[in-house]
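Provided herewith is a single structure, encoded as structure tokens, for subsequent inquiry.
Shown here: the complex without one of its protein chains, the others still in place.
We call the chains A and B, going by the order they appear; numbering starts again at 1 in every chain.
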Amino acid sequence: MSDAESADAGAADPSEHDQEAVDEDADTDAYTGSGEKRREDAALLSGRAEYTDDREPPGTVHLAFVRSEHGHADLEEIDTSAAEAMDDVLGAYTWADVEASPSPGRLQPPGLDRDVPAHPVLATDRVRYHGQPVAVVVAEDRYRARDAAAAVDVEYDPLEAVVDPETAATDSEAPRLFEAAPDNIATTAELGDRDATEEAFAAADRTVSIDLENNRLISSALEPRAAIGEFDPDEGFTVTVTSQSPHGHRRKLAHTLGVREGEVRVVSPRVGGGFGHKGHHHPGEAMAAWCARELEVPVKWTATRSGNYLEGAHGRDHRTTAELAIDDDGTIRGLRAETYASVGGYGLGSGARMPVRYGRLLSSQYAIDAIHCETRAVFTTTAPIHSYRGAGRPEAIYVTERLIDVAADELGLDPVELRRRNLISPEAFPYETPVGATYDSGDYEPAMDKALEAIGYDERTDATGADDGRLRGVGIANYVESTGGGFESGLVRVLPDGDVAVYAGTHSHGQGHETTYAQLVADALERPIDRIQVSEGDTAAIPTGTGTFGSRSTIVGGNAVVESAEKVLAKARRIAATELGVDSAQIGYEDGTFAVSGANDSVSAEAVSGADETVSFEDIADTAYGWGLPDDLEPGLESTTFYDLDGAAYTFGTHACVVAVDPDTGDVELERYFAVDDCGERVNPLIVEGQVHGGVAQGIGQARYEQVAYDDDGTLLTETMDSYGVPRAADLPSIETDSTVTPSPLNELGVKGIGEAGTIAAPPAVVNAVCDALDITHVDMPLTEEHVWRAISDQNEE
Amino acid sequence: MFPPSFDYHRASSVSEALSLLAELPDATLLAGGHALLPRLKNGRAEPGAVVDVSELPELIGVDVGSEATVVGAATTYATLLETGTEAGDADEESDAGGSVGDPTAGRSVLEQHAPAFLEATRAVGDRQIRNRGTVGGNLAEAHPESDLPAAALVADASVRIRGSGGEREVAVEEFLTGAFESAVGDDEIVTAVRIPHVDGWDGSNGGDAEENGSDRNEPTVDNGGAYVRKTHPTSGYAMVGVAVRVGIDDGVIASARVAANGVADTALRLSSVETALEGIDVTTEGVGERVTAAVENAPADVPEATRRGDVHASAEYRVSVLPTYVERAVRAAVDSTEAGSDGGPDSVGDSAPDSDSGRNGRRDQQGGEPR
Partner (left out) sequence: MSEHQISLTVDGERETLTVEGRTLLVHALREDLGVTAPKVGCETSKCGACTVELDGDVVKACTVLAVQADGKTVRTAASDTEDDVRSVVTQQFHEQHGLQCGYCTPGMVLTAADLLRENPDPTPSEIRASLKGNICRCTGYTNIVRAVESAASELEGTAAVAGDGGKTAAVDGSAPEGDD
């Protein structure tokens, strides 16, 4: 789970039950595959649903951070005395206090070869990014915590900042963040075969190249991060966290607090969006818990929007030079890329290594013989970088899908035709790419054709032919998305009255697991959906799990709960066999009733109704917890599965869009946006579609509006929603969707993840369209009016 | 997120507010709060006291007289849009303060005399903001990217300011003294904005109504106006906003007032554009090119030292695209005149009615009278 393959984001929830069931039974009553309306909606719509900040245990006090005003500085002195002297202030703490406590006080180790320290919860003697927590105050309420934080006096000795990763790594004058990393390089990795790639380039007819920046982003979930720390000397910590990964947070909190995992219970109620950053560990969660132990009262921390934006984790921030080796007939021979990726001021766990794995998707949908990718993850005096929805996949696909358009231009070939000539053929699966990914299944051309047809690609108007003076362009992006990494737990527990409680180690924060898992289990057990309850988000109740990110929940969580349901049903069948006095192979089951059915294990309708003896699911549940169980059966009716996918399931698709560019102002309008996605079987098409919409919106956000900006001193210029461009309704087109279905052979449900597809496909689709409209090779994201206008002006000058 | 501590006082009258301002150290006025409260929440202001004038009846209302419409400073955008666009009937006209426009045209007095001002008001912020933010607060805040200042300039509006020494009236041009700076003193209150009715070819309220043979609240000239803005990609304010008022005499632009916000520290008139527009015949072929030529020099009207930009839209960019937005606003303004509506210059394209067109990426809106 800690690599780019699986790190992050709004995992979604497609799937379907196994192929045979669909084909043979054509069970039209199945919940799976239906657009079941979400069960979680009622509480959310009424405002009754509780998010972390909505909870307030009695006696809760509030924590506020004092944050660095500088991007890079030595800490000279921190004076908390004025704050401590204030009424209603319970405490003010600095690193010295943490150091003197039993807690190591560092976030998860970056896990790099270079011996750099892990992020301290409060700055030690130096700050390495604007907004790094320097001190913490605790007061009776939020307003007084704010006053106390304002009263803390910090003296800094500013140092030179460096915010660009390429500069940080290549400019010998650049300031150095850590002694152990003299060139600021945190880690380097190569993927693919350098020599083979060089040969391919030497043999190819032509080479095209491109320099591009993958802009730094902020996930911007609408709910800011929050945590409530509680400590009981006998029972340990209970930390209520806005978490995508409660068990992950438990492990990380235990590490930072210096206690055993068993001493930490993590509870995560409703979560208001995550997109990656709520899977990561930040100082806030840890300090809420640390202060709770210090003060023996519940301590709540809720990030302000700017606090959230300052401390990250941010995403993306790559500088890449990439080349494509191509023959005149359009055959792609090789691809190579060299990337500088920012880590930020500290490595946050796997976040520090994430960038160097991004190249694993560089093959996109194409059969390319040789690929080589060299990536340097670089410390800069900026907020830490970690996975943001997509987590390496968008960066890779952007490189390849941009390069192809550049190559098509160079060859004078239609970019769609160039793509078509290089697609991996449906017979080639499983397909192993030169950068170490094994695609499980795919059939790329039908999805592409669907998108092209929907957008009217063949009838598209000439870029200059529009009558309103605007330039039209069409952009296409193909993509693959690796989904389903890491194990997941699913527990299905039948209660004595026959109700079914489902527990999963994932944690929905918008993806609708309560509905999706209920659909799956209802079908597997042939029970009405309203007798199924789904719970997530409490480490005390749920078997150890992994969490919701990396478009993994339906694949691994879904298969885990289904497998558990199947095990439960097998046991129920054995109990029924005893009750009915036959061999369990003779027991048929349909719609909640077990019946004797001869030797056949699947039972027809008449068999059930014609049987003289039947027993209901409820009766079996009752028996399982009561008397009359056969000696060789344990009481109880539940099962836990730890499901692990062998490899990854590769979602794919084609997104296409039409833009109109105003040549006078650089204004871009997305006139159409059409997404065709293939995530295998879809458990709930409504939810899948919602995931596509949301992902595309964030992808268009990256392409058009979003850009984290630091000035040369390392001051964050985009600290608020006024300056960081989260798209509003009027900024986005209506997103149209369609699908193809190529099941994954790797899991029984045939599902693949869909949570990140839109963030992967949209940026290249939009940029390709604008480049087509302007007839230019490249323009960096975000395509603000000014960037586009400058691209037009530059072109006019040539 | 949490404002620093301050004393809150709700004034019961303008004079009480004035004495509170004088007495209390570091007191500041609170109207709609949509500039002040965000500033407090971000810790960029720490007033000792806040004097709330948002509900003072004296400061609320739209008073339509025969020569001018006077908008109370604490009138919210929503109230202005509601009352300022009411096309009343003859009965209402006899009410005190006159009120409301020509029933046959179905357009209110303000729509006829200062359409750009209403369009700019409609463009402000969002629904929730328009329910709270005030006309006086908008001008007093003097945000360089606010919508109302440019519209107030072309409306030839003036600002009424009351202090301990009495009331004075300052032309908007003099009122706007810099970015976030205005002529209102710390101990003073903006009480109203006066928008004169168009009553002469110079577009100002030069003559008196009687002399011009009109006692009705109708312009005696063919008057048109528009406000066109490009929404800032992140802040939602105006990256560039252009307000235009034109008077057409016999098919020819007899007077033009053009002002822009977003490009400089304050909203400002584009006088060379105004001059170049005057005399253009809008009824003949080739008007498009003549307008294009007339707006070309707009950048020259924006002094270098005052130009403004940010990380998303630099000063250079804003000033470079200014002529395009000026041109669109001029065309929309001409289209809104009688001369323009029957066969004016080439169509200016679609007009979107709300502050955002609702079309992604085309957040500039133009024309857009609620017809």
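Here, contacts are C-beta pairs under 8 Å (C-beta built on N, C-alpha and C of every residue); 3 or more make two chains touch, one makes a residue touch a chain.
Remember, predicted model here, so these are calculated numbers, not experimental data.
Q: So which of A:633, A:686, A:709 or A:776 would be touching the chain we can't see?
A: That would be A:686, which touches the missing chain.
Q: Of the listed residues B:125, B:149, B:196 or B:340, which contacts the missing chain in the full complex?
A: Counting the whole complex, the residue in contact with the absent chain is B:125.
Q: From the listed residues B:236, B:251 or B:340, report the one that touches the chain absent from this view.
A: Considering the complete complex, B:236 is the one touching the chain left out.
Q: Tell me, which residues in chain B touch the chain that this view leaves out?
A: Per the touch rule, chain B residues meeting the hidden chain are 1-10, 30, 33-34, 37-38, 40-42, 50, 52, 54, 77-78, 81-82, 84-85, 118, 122, 125-132, 236, 352-360, 369-371.
Q: In the full complex, which residues of chain A touch the absent chain?
A: 10, 37-38, 40-51, 53-54, 56, 141-143, 220-224, 270-273, 275, 302, 304-306, 509-512, 686-687, 689-690, 693-698, 720-722, 726, 728-730, 732, 734-735, 758
Assume only the chains that are shown with their structure count from here on.
Q: What residues of chain B sit close enough to touch chain A in their complex?
A: The contact residues of chain B facing chain A are 1-2, 4-5, 42-43, 230, 233-236, 239, 310-314, 317, 320-321, 324-325, 349, 356-364.
Q: For the complex, which residues does chain A have touching chain B?
A: It comes out as residues 142-143, 146-147, 150, 304-306, 468, 662, 664-670, 704-705, 707, 709, 717-718, 720-725, 728-733, 784-786, 789-790.
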